[in-house]
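Notes for the one structure printed next.
In this view, the complex is presented without one of its protein chains, the others remaining in place.
Each chain carries a letter (A and B) given by its place in the written order, and its residues are counted from 1.
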Amino acid sequence: MNSLIGKNEISDTLADFFIQPNGATWANNIRSEALVAFNDFGVPTKRDEYWKYTNPQKLTMIPTEPAALFSNDEPPMFESIDRVKIVFVDGILDLSQSDDLILEGATIETLVDATSKDIHWAKDLFGSLEKNGQKPVKRPLAALNTAMAAEGLVIRITDKCKKPLAIRYIHNSETSDALVHNIIKIESNAQFTLLESGAGAARFNSVLEVDVADNADFHHVRTQGRDHERKTVTHIFGRLGKESIFKSFTMTVNGTLTRNDAVLEFTGDNARATVAGATAGDGESFHHDDTVFITHDAVNCESRQVFKKVLRNGATGVFQGKILVKADAQKTDGYQISQGLLLDDNSNFLAKPELEIYADDVACSHGSTVGAIDEDAIFYLVSRGVPRKQAQDMLVLAFLAEAIDEIDSNDLADDINDRLAAWMNRR
Amino acid sequence: MLNIKNLKVGLAEEDKQILNGVDLNIGEGEVHAIMGPNGSGKSTTSYVLAGKDGYNVTAGSAELNGENLLDMDPEERAAAGLFLAFQYPVEIPGVGNMTFLRTAVNAQRKARGEKELTAGEFLKIVREKAKSLKIDAEMLKRPVNVGFSGGEKKRNEILQMAMLEPKMCVLDETDSGLDVDAMKLVAEGVNALRDGKRSFLVITHYQRLLDHIKPDVVHIMANGKIIKTGGPELALEVEQNGYADILAEVA
Partner (left out) sequence: MTDMIAKDGVEAETVEAVKSLSGKYKYGFSTDVEIEYAPLGLSEDIVRLISEKNDEPEWMLEWRLQAFERWKQMKEPDWAMVDYPKIDFQDIYYYARPKSMSEDKPKSLDEVDPKLLETYEKLGIPLKEQALLAGVEVPDGDRKVAVDAVFDSVSVGTTFQKELKNAGVIFMSISEALKEHPDLVKKYIGSVVPQSDNFYATLNSAVFSDGSFVYIPEGVKCPMELSTYFRINAENTGQFERTLIIAEKGSSVSYLEGCTAPQRDVAQLHAAVVELVIQEDAEIKYSTVQNWYPGDENGKGGIYNFVTKRADCRGDRAKVMWTQVETGSAVTWKYPSCILRGNESQGEFYSIAIANNMQQADTGTKMIHLGKNTKSRIVSKGISAGKAQNTYRGLVSMHPKAENARNYTQCDSLLIGDKCGAHTVPYIEVKNNTARVEHEATTSKVDDDQLFYCRQRGMDEEEAVALVVNGFCKEVLQALPMEFAMEAQALVAISLEGSVG
């Protein structure tokens, strides 16, 4: 069970650095296939079009750079929410800190257990959305994850869950290099909310595969932990059945390097998806990249991408978003907005908002703006007696609010807002 | 002029019947009004006559001076003399109002085998007609209906009507969104076109427009059928008592 602990010697390839977990034959086959794919793709480099604005070196170097632990000065996320809590420490499930794996309307298993059973429903889902998401853009680090991740949860939702499941990823070792792979299957008419929080490890590679069946709802709210030196790469692969709803929101503050990929595909008609993010970056070492790829392959679906990034002291924010509308996906409504707010002249915002459209009866649009804070607005607030710093914070929060508005639950949105407000003052 | 017989129409994309056998005969020079509650099929009637996509005619006929309208493309119906003043005139960005008008006028003249108007001739006529509708030169230059107020849009519809000189004018809720002054202006424009030969079908929800455009015949439409026909007094009855009484009476 020490599959996540890297070998001591430095290997030639990243894959050699991890040990492929051993489970049931079907699971081993899936992992081996993913490994072949990874070796075929090779590790990403900054020459790749999809890594044009983000140098993946920190995500691929062996071993990972250590990341100092961050002494958290605020309570863990989602404490006030009635939830089932599960804790991973440096990518390894810690049952002692977790609630029982019991949630009404859901069955929750560990990846270790599920992949060691000879017969398991996860056989058809594990690695399959990830594999599907490798076209047309290669995502080698997700393939690596499927091949090598031993830890994670396998969740099947059969009803409308009353409570969310909250996963907390604790970063506890300065050199931890963790891979976590979660699989969620939401059956027809079921509903599920997943909350994720925490830095996870010094280097954290997470893959989440979510299959949302017809008429099912999936809500996802994630915060990525304030550890300044963490490196994170995440992939969400979602498949949406007809009339389903998929909503994912991510708040990112701090971290050295964060790359969040979201790859969604509409396969049933009349479904809706939103991927949103609010990012606050501080300092030259901060680099944050949201890469979204939404494929419309069904009629009358609506997708939204809403990303807001506030950047200061040399921080860099990246957005790469794509809406692909296939020839039969008529009546598609695709919307995409990416905005950067640069608080000083060292910060960077880099964006590539793409549309690729093969159906004619569509309404797709994207907007992207970058600029400094509105001095007229500041002046207006200051003239009403609001101190300058506070005025700026107000405007920054107002700027981020459009992304936070994409969260359906008011309680969760309030929680996120509070954290961002606190961040203004202390990083 | 216009003869509609047992017209039954459903939506093309969903299984929904909207007109359930409409009968209507409008003679030369007559002004008819159709009144009725929301969703009774008034606007559908106008769209089907003009040939808009999305409707399925399942039975009946509609003829303009003996010609079968339903077999024609929209532009052929226009050339045959049918004009629809839209309830919501469409905005066409980038296309100048004048260019639009001239293209339309000449397209119809061409279709009828008449000589196309030169720029000079056209300009002279349009200026004259625009003046009486209080449409200034600036409005003629702007893109079609883009940024027009509700009143400007409706006046623009009447200007088009005046320019195209149709035989049969269908006015779909031309009074909607207009204040009293604007309505008067529009009504005057319409009345100026009444020459004893041209026929009108005025579709409206309220009686007030009919104070200004006096109809010869008033029809009440409900559930996709004409349920009552009478003189101008029928409109006043609706104004005083609403549709409920008439509906109850027919049911």
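To be clear about the criterion, a residue touches a chain if its C-beta (ideal position, glycine included) is under 8 Å from a C-beta of that chain, and two chains touch if they have at least 3 such contacts.
A quick note: this is a predicted structure, and the numbers were derived from the prediction, not measured.
**Q** Going by the contact rule already stated, which one of A:D40, A:E104, A:D361 or A:D418 would touch the omitted chain in the full complex?
**A** In the full complex, the listed residue that touches the missing chain is A:D361.
**Q** Quick one: say which of B:N6, B:T118 or B:N241 touches the chain that got left out.
**A** In the full complex, the listed residue that touches the missing chain is B:T118.
**Q** Which one touches the absent chain: A:L350, A:A401 or A:A421?
**A** Result: among the candidates, A:L350 touches the missing chain.
**Q** For a quick check of understanding: of B:K52, B:K131 or B:K184, which residue touches the chain that isn't displayed?
**A** Reading the full complex, the residue touching the unseen chain is B:K52.
**Q** Give me the chain A residues in contact with the hidden chain, please.
**A** Residues touching the hidden chain, for chain A, are 49, 53, 327, 330, 340, 342-372.
**Q** At which residues does chain B meet the chain that is not included here?
**A** These residues of chain B touch the chain that is not shown: 12, 50-53, 56, 73-75, 77-79, 83-84, 86, 89-96, 98-100, 102-108, 111, 118-119, 122-123, 143-144, 160, 164.
Criterion: only the chains that are shown with their structure count from here on.
**Q** Please report how many Å separate the Cα centroid of chain A from that of chain B, as a whole number.
**A** 55
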